[in-house]
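Yeah, one chain of the complex is gone here, protein chain that is, but the others are all in their spots.
After this line comes subunit A, so read on.
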Amino acid sequence: MPSLFFCILLLGLRVTESQASGLATPQQVRLDADKETQKLSVTWEDSHASAFDVEILRTELMEIVLNETVGVTEDQSTGKHQWNWTSPVPLECTSLSVKVRSRDGQDVSEWSSQQILPGLDLPDNTDSQMYPEGKTVPVGSNMTFCCIVEEGQQFGSLWYKDTLVKVNMLSRRTYATTMTNQGPSNPSGTNVVCSNEKKMIIAGAVVFVGYPPLPSDLVCETHDLISVDCQWSKGRDTYLFGMTRQTYYTLNGRNCPKARNSNMRCGLEQWEGNWTLVARNLLGEFRLTDAAELGHRVRPVAPVNLTTPEVYSWNASVGWLWKYNGYERLSLICQVQRTSHLNSSTQTYTGYGLNTVVLKDLQPDEKYSVKVRCGSQKNFWKWGEWSLPLSFQTKMDRPVAPDIWLWMDSDNLGRVLWKPLTKSESHGQISGYEVILWSPEENSQQTLTLHQSVFSLPINVTDRGSKVTVTVTARNPAGVSLPANVVIPRHLPDAEDTTISRVAFNGSGFPLSWVAHANASCGYVVDWYNTSCTQDCNVEWTRVAADNTNTMVQSGNFFAGVRYTFSLYACSSESTVLLERWHGYMQELVPSRTVPRLSPNQEGSDVQLTWDQIPLEHQRGFILGYTVYLTNASHLTLLANITDPQLTNHTVRNLVLGSYKFTVKAYTAAGEDGGATVSISLEPYTYWLIMEILVALGAMTCLLIVITIACYRKRKWVKKAFYPEIPEPKLPGEWGITQGTLDVKPSPHSMVHIVEDSVWDSSKEALVTVPEEDEEGTGDEAADTDEPTSLRYYNQVVEEGSSSQRRPHASDSSASSTGSMDSGHTDVTYTGIQTSACSLAPMAHFQPQPDASQCVGGGSYRPQMQSASCPEEPQTGPEEHLQPPVGSFGGYQPQCSWKQDSPEADGEGGGLDQACLGSPTSVTSSQFLLPYDTSEEGKEHPSSASTWFHNLLTGKP
């Protein structure tokens, strides 16, 4: 590597020698470098020319850095030419070659020998480096940084702050970048670092970019009337810190070592009249001047050692000392600022060497803090500094008279009230109150001593027969206050007649105005309280001068949504007269509850809604009216808006039947309340329903009467139409019975066997019915009641006499049957004869033997009721059914052929009666065969009813 560098130098020398002309070649070219300022000074000799060509190259890469013609005159004293050049690139970055030649117009001399300014990237300097380092430059300047890479390493990157920048290669190991318009750096400077190919920092530099100083507002003054104290503003931040870069100040050439940070001040021991401040840092300096006479720049120091030699209840004196004796002859103006818990005020005092003042208009028993500052009264310049505060407390004094008022809780009971004395009124700690009740007419006096926390005294007006004067005094350690009086009149005026109007809150209070009253000799009193309060109400009042007819009622106890009653009284020496009243809300709100007792009442197709007034404490505003809504799900349909707040009912008319839900809301100026909802279901009108029923019944009754009358009058026609006369049968032969012709056809299902009865063998043969089924099955069916009952009729052959004797109510058909029995051996077959099981009862009745069941008849024929009569039957052998005892079971048994419909037929005999509804009808007879009951009623009613009906139809009475 050194050999290559040497070859390059030889090549440069050869080129220089090749140029030759008549002009003298500059000799003894010399380079002097100031690397800190990057200035290169080139000097040469032996040339009388005034113009020269200068060429500067980067030696290693032979890149021309500069090639220009410059005019340089010869220094007569030294005979040398000198030309200075400032390199934009730090001179350490790489070696530079400089050569010079003389120029005279177009003629040039040969180049001088090339001079080399060696850089720090020479091979023998192997370390990594970066230049320039630690420079301080102004904001906005341009600057070139170069990085010399360590021998053997490869360049990686170059970073300015945290920005990767582009670089130019200046030599084998040197890379450079130029930063333009640099911004201010942080206190420790701006870092520029260079890294190798492994991204490891190998070198770095720091540059400080800032501003030159720019102070302002230099002002010099004196405090002690001798020395000078100058102050100024620091001005723009220089962004430069540290011993070498910070700003230094001098005042009139003397250093100001205490001018640091924000404390920009400097002092001189003597007043000089003119001052020059020089601020200087690495980037430049700035000058400020000021001039003034001493008497015009006096600013006294703060007074010290404040004391209070005398302190009273209402005034005190304050004294202080001055640090400098010169103030004794100085006319001073001083401000004394006193601060108490009530307020803060400042008073001004003047005097030569002023050092004591008297503070007036103080409050007794009050803590004060005072501080003092002064200035020169003549040619006032500035106020001096405030002194340290001094605290003291004034002495106590007797309190002021309390403000008392008479408040009537009711017509007879009242309270004497007085306001607690404030700090400024009590003039010391109140120890108690004294109340004197004095009646001049009765010449009686009562004295009460009350605790300091008591502010009212109950009064019973009715107990007193005369006017009473109440006197209240307050007491503190300093004495007793003046008395405050209020007169309780013998008769209190009635407050009911007083008109009440409304007053609106205007943001700061309730404005009240009234007409002047002649008797208001001692002014007016306005009191107010919560209207909804009933007991021990908090009453406040205020007094208005007699010449005022308006006031603004203000209180910290007003709350939104609360109605207050304001009462105006005219005050006189005799008594107070209520003049006027107002109601008002500080802020109206929506009612806090809904209307109470909302109820609907149906009036036909109308519904009347009624409700009560909202209680006053819940109104929270003046009720302006009510709105009535019809509620459908969540939708409200406005039905009515009642603007009269006294009206508490509303009728919704012409509603159809159905359910309705109504919502009633009271509203104030702030809006509606949540709404009370009530439901009602409209039903038909009850009275109308009853009327309709009665009308229908009446109409039906009339119709029946008409039909009855018609039927009665046309009974013959009816009888003819519905009950035609059945012609009596004309019987041939010797039939003893005139009635009861029975013309029956043999049943296809029944057979009648004529058997011989062993008992009645001599006289007649008995008729015995033979069931269709086996007789064994008959016995089974009697036991099994679940089987469908098949009534079988067993006609019974009885003697004529016994039949008529034992069955006196037998129907005609029975009689006819009985009659038919008389024929004895007549072949008679019953078919489809229906009878009821009740017919068995008489049979059972006259069957004496206990084991003779209803199924088992006597010696005559009887109807066979298997299902109805057998449940109570004891179990007997089938033989008993198949072979009934001889003598007890004679004659035929007609078979009950219809099927029992009702399950109740399985029951007892009564049930059987019902099961046997429907009369068995003779096939050949048109007459009904009505069943008869075994009971007495059953025996009588059907017969009587049928008789009546029959008589009706037949016209018999």
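Following the convention adopted for this analysis, a contact is a pair of C-beta atoms (placed from the backbone, for glycine too) under 8 Å apart; a residue touches a chain by one contact, two chains touch by 3 or more; residues count from 1.
The rule we apply is simple: contacts and distances are computed from a predicted model.
*Asks:* As a check of understanding, state which of "Ciliary neurotrophic factor", "5-hydroxyisourate hydrolase", "glutathione transferase" or "LOB domain-containing protein 12-like" is the UniProt name of the chain not shown.
*Replies:* Per the UniProt record, that chain is "Ciliary neurotrophic factor".
*Asks:* In the full complex, which of A:Asp162, A:Glu269, A:Asp361 or A:Asp536 touches the chain missing from this view?
*Replies:* Here the residue in touch with the unshown chain is A:Asp162.
*Asks:* For the chain that's not shown, point to the residue among A:Glu133, A:Asp224 or A:Asp403 touching it.
*Replies:* A:Glu133
*Asks:* Among A:Gly204, A:Gly584 or A:Gly675, single out the residue that touches the unshown chain.
*Replies:* A:Gly204
*Asks:* In the whole complex, not just what's shown, which of A:Pro26, A:Gly119 or A:Gly189 touches the removed chain?
*Replies:* In the full complex, the listed residue that touches the missing chain is A:Gly189.
*Asks:* Identify the residue among A:Thr244, A:Asn274, A:Ser444 or A:Thr708 that touches the chain left out of the display.
*Replies:* Missing-chain contact among the listed residues: A:Thr244.
*Asks:* Could you pull out which residues of subunit A are in touch with the chain that's been left out?
*Replies:* 130, 133-134, 159, 161-162, 185-191, 193, 200-201, 203-206, 241-244, 260-261
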